[in-house]
Every structure is written in structure tokens, then in C-alpha cells.
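One chain of protein is taken out of this complex; the other chains stay put.
Our next item is chain A:
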């Protein structure tokens, strides 16, 4: 399902910052924040960062296409509060093309100030 080798090789980090405190990057947390709906090894989440600043969460995910061909992916975020409850309706799926052997950055903030946690749901078709 998830290529551990690639995850290890890639710079995996989840940095949770607040305006006052900075936490060290914690490896291996990507799998806990990413939900894959398909088993396409070509596109992987290779970096994931989250910053809580001025009441608002900011998330940056890096998708890497390990194949030489363009890959069509669909993604959306689930926004959760500190207790794990969803604070927002289902987001629309968003289409994105990750070009062959390229990286693509997703930069988002939740539409709600009550979100303190997230899950990235990624759907990519095997090609």
C-alpha cells in the first residue's frame, strides 16, 4: 500500500508550530495524516508540514511523481478538531496533475478557525 522505502528515503516531516513554540520534525507521521484510496506507488506524499499560527492551521504537502508519466490525482482534506471530530463538511475532490518525475506542492488552510488537525485523502489512478 505504502512504499516504506520511499517514505524513508524522502524527507518526511510533520512540523507543528505555534506562534510561540516550535516542535522538532517527527518522522513517520505522514502515514497517520494521509489516507490513500488507491494503491498507486507512482505518486507519494513525500513531505508534509503543518503550522498553527494566529489560530489558523496551515498545511503544506509535497507530492512526488516517481514515474516519468504525468499522473492525474484527486485530493481533499478532512479538517478535525483536537478531539478528532470533523469540523467541516466533506470538501470537494480537487483534480491535480503531477507531471512526470516532478514534485507538486499543495498549500492549504482550513476553511474554519476551529480546525486543529487534518487528514489528506489522496486518490490517484494507476497508469
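Operating definition for what follows: a residue touches a chain if its C-beta (ideal position, glycine included) is under 8 Å from a C-beta of that chain, and two chains touch if they have at least 3 such contacts; residues count from 1.
Note that in this section contacts and distances are computed from a predicted model.
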| item | value |
| --- | --- |
| Absent chain [UniProt protein name; select from "Spermidine/putrescine transport system permease protein", "Rod shape-determining protein MreD", "aminomethyltransferase" or "Penicillin-binding protein activator LpoB"] | "Penicillin-binding protein activator LpoB" |
| For chain A, the residues touching the chain missing from this view | 54-56, 58, 74, 76, 88, 90-95, 108-114 |
